[in-house]
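Showing just some of the chains, left in place.
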Amino acid sequence: MKNILKDLIDEKISIEEAEKLLKADHIENVGELAKLDVFRKTRTGVPEVIYAQSKTPQMVLEIVTSFLKSKKFSIISRYNEEQKEKIVETFQNNNFDLIINDLGKIIVIKDKSFDFEKQNGIVGIITAGMSDIPVAEEAKEILKAMGCEVITSYDIGIAGIHRIFSPLSDMVKKGVHVVIVCAGMEGTLPGVVASLVDVPVIGVPISSGYGLGANGKGALITMLQSCSPGLMVVNIDNGFGAGASAALIANKMAK
Amino acid sequence: MKNILKDLIDEKISIEEAEKLLKADHIENVGELAKLDVFRKTRTGVPEVIYAQSKTPQMVLEIVTSFLKSKKFSIISRYNEEQKEKIVETFQNNNFDLIINDLGKIIVIKDKSFDFEKQNGIVGIITAGMSDIPVAEEAKEILKAMGCEVITSYDIGIAGIHRIFSPLSDMVKKGVHVVIVCAGMEGTLPGVVASLVDVPVIGVPISSGYGLGANGKGALITMLQSCSPGLMVVNIDNGFGAGASAALIANKMAK
Amino acid sequence: MKNILKDLIDEKISIEEAEKLLKADHIENVGELAKLDVFRKTRTGVPEVIYAQSKTPQMVLEIVTSFLKSKKFSIISRYNEEQKEKIVETFQNNNFDLIINDLGKIIVIKDKSFDFEKQNGIVGIITAGMSDIPVAEEAKEILKAMGCEVITSYDIGIAGIHRIFSPLSDMVKKGVHVVIVCAGMEGTLPGVVASLVDVPVIGVPISSGYGLGANGKGALITMLQSCSPGLMVVNIDNGFGAGASAALIANKMAK
C-alpha cells in the first residue's frame, strides 16, 4: 500500500490509477489471509476431497497428481467407471496404496510411506436400509482419513427397527463419541437413536422415499421437526459433511 | 322423456325445444338419484355436520332449525362465540339437550326424546400434544353421534412418548376396533402405534410444527412415508373425517 | 442389570464402566421387546415383503432363501428382469410354486406344501386408468397372501366413469368389506365411490397426471380435500400399504 501512495506522491501514477491499485491491493490482502486459512484448515485434519462428478478422467488425474505431490494422499468421491480405470491404471504400483470403496464411490490413494494419524475419536454409523449404505460408506472413509475408529451397522435387506438395538448397544459399550444415522423414507431412526443415547447424533437424510416427501425431503423434514435434543442434521445424502463434523467432535472429545 | 317426445311428434314443441328439454330431463334424473343417495347415506349413520365457519349466527340458526325438524338432532362444528350465544339462547330450554364441547368447537343439539343408537364399535383416540386436542374432540363427538364407545388418552402438557403406553394397553384390553392418532410436529406417533397394535390406525396430521414442514405438512409427509402397514391417513386437522371413517369400520367389526 | 451392579460393588468394574454397561443394557432390553414385536406382527398376517429395487440379484436371492427357511413363502416386489431370471432359475422346480405377476412386479414363492390361510375378508379393487393397474396388482397380491378374497375391476383403455358402476354393484352384491380405489390425474374416483357405498374406501393416488399437480400430487390433494366420509388415503403408488390395511380391516369384519 505504501508503494502505491509513494508512486502517487511522486506523480508516477495518477489518482485514478492509484485508486484502482489500492482496490486491487485490498482484494489481494484478503486473498492472502484466505489462503492461510486454507492451509490451517487442512492442518486440522479435514482433508479436501476431489468431487469427481462432471470432470473428465484426465482432469481428475491431474488434480490427484497435484495433490499427491504436496500431501502424500488423495481422496476421490462420486467417481464413475471410466475415472476409476484411469486411476487404477496410473496408481496401482509399488509406490501407492489404493483403497477402492465401490459402494461409497470413494477412492483413497496413499503414498506407501504414509498413514492417517490415529486421533482416538470413535464414531458409530447406522443405516436404516439398503439405499443408505453408499452415503454411510462416504462418511466412513472421511472418518478414517481423519483418524477416527468407525463402528458400522448396516441393515442388509429387510426393514425392521429391532435390528439396530444390538449394534447400538455394542457401540455404547465401546464408548462411541458420536453416532451418524442415515435414513430415507419417513426418516424417524435418527430421532429414535437420539432418544436412546446421550452422545450427539448427526442425522443424514437419504434421497429415497416416494410420493409426497420423495427424494429425501420427507426424511429431512422429520429430522428437523424431531423433538429429540442432541440431534443435528446435514443436507440430503451429505455423507462427507456428516463424517467431517463427526470427526471434529469425536477427536476433541477423545483428547 | 316420453312426454317430451310425444309433444315433439304432436308438433307442440320444436326440435330445438325438445332437445333442450331432454337435456334438462337427463340432469333432473341424475339429480333424483343423487338425492336418494343422500338419504341413504344419512341412514347409514354418518350425520351431516353444519360447518359454522364463515356463516352469520342467523344463518347457522336457520340451518339448525331446519335440521331439527327432520332429524331430531343437529351438530355444529367450528363455531365462534357469537354463533354459540345465539344457539344457547335459542335452544337452552326444556325441549332440547345441548352438548357444548368448547375444546373441539362442536355443539350437539338433541330433542329430549332422542338418543344416538348404540352400535358397539369401540374406538381409541390418542394425542401427542396440547394442540392436538381440539381435533381429537371433533373426532370424538362424531364417533359418539355414530353410536361408538370412545376411549381417549390426551397428553396434558409435557412431551414424552412413554405416556401413551399405559392407556394404549388399556385400549387393547377393552378391545378397541380402530385407533385414531392425532400428531403434529414430526408426526411419528401414528407409525409407532401402528407397529404395536394389530387393528387399523387412522393418522390425523395436526397443523402444528414450525420451520420446514410447518402447519402439519411435516406430520402428513411422515405418516404417508411411514412403512407401518395398517396406517391410513386423512387431511391435516380433519377430525370429522377420521371420526366418520373410524366409526364405519368399528361398527361393522362389532357386528 | 443386577450383574452389572454386583460387579460394580465387587469392584470388578469401575463406575464409568458400569455406567456404560447399564446404558448398553437398557438399549438391549428395548431391542428384545422390539424383536418380539416383529414376531407378533408377522403372526397377525402382514407378510414382510422384499423390496427388490436397488438390490443386486445375488442379494435378493440370499434374502429370499433365508426367508424360505423360516416361513415357507417369500414375496418380492418391484423386481427387474435380471432379478426375476435369477429367481426363476433357482426356484422353478418341484419344491416350489412360483406366482409371477409381471404387471404388479410381484413374485410369490411358496413351498409346494404351503397355502395362505383363508381369512374370509373380501376386498374390491377399482382402477380409473391403465397406469393404475401395476399398483392395483401389488395390492391384490398382498391381499391374497393375507387370506382375502379379491374382486378387481380395471379400466381397459378408455376414460369414462360409467364403466365402474356395474362392477361396483357386483362388489356390493358379493359383500365387500373394503374397497381400494387407485386413481391418478384429478383423482376424484375414490370420493365418488365413497359416496356410493357404505364400507370404508382406501384411496391410492397414482403417479400419473401432468402439468400442475403432476406425478400423483394432484390426485393425493383431491383425496385429502374430499368431503366424503369413509375415505382414507395412503401415499402415492403405495399398493402394498393399501392392501395390508384393507386386509386388516376386512378380515376383522369377516370374523
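Read from first to last, the chains carry the letters A, B and C; within each, the first residue is number 1.
Please note the rule applied: a contact is a pair of C-beta atoms (placed from the backbone, for glycine too) under 8 Å apart; a residue touches a chain by one contact, two chains touch by 3 or more.
The structure displayed is predicted, hence computed values, not measured ones.
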item	value
With 3 copies placed, total copies in this complex	8
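Simple rule for what comes next: only the chains that are shown with their structure count from here on.
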item	value
Central chain (by mean CA position)	C
Angle (degrees, nearest 5) of the CA superposition of chain A onto chain C	90
Distance from the mean Cα position of chain C to that of chain B, given in whole angstrom	27
Chain centre separation in whole Å, for chain C relative to chain A (CA means)	37
Between chain B and chain A, distance of the C-alpha-averaged centres to the nearest whole Å	50
Multi-chain contact sites of chain A, meaning residues that touch two or more partners	159, 161, 211-212
Chain C-touching residues of chain A, taken from the complex the two chains share	130-131, 156-162, 164-166, 168-170, 172-173, 175, 196-198, 210-212
List of chain A residues in touch with chain B within their complex	159, 161, 185-188, 191, 195, 209, 211-213, 217-227
List of chain C residues in touch with chain A within their complex	20-21, 23-28, 30-32, 34-35, 37-38, 48, 50-51, 54-55, 59, 62-63, 205, 207, 216-217, 220, 235-238
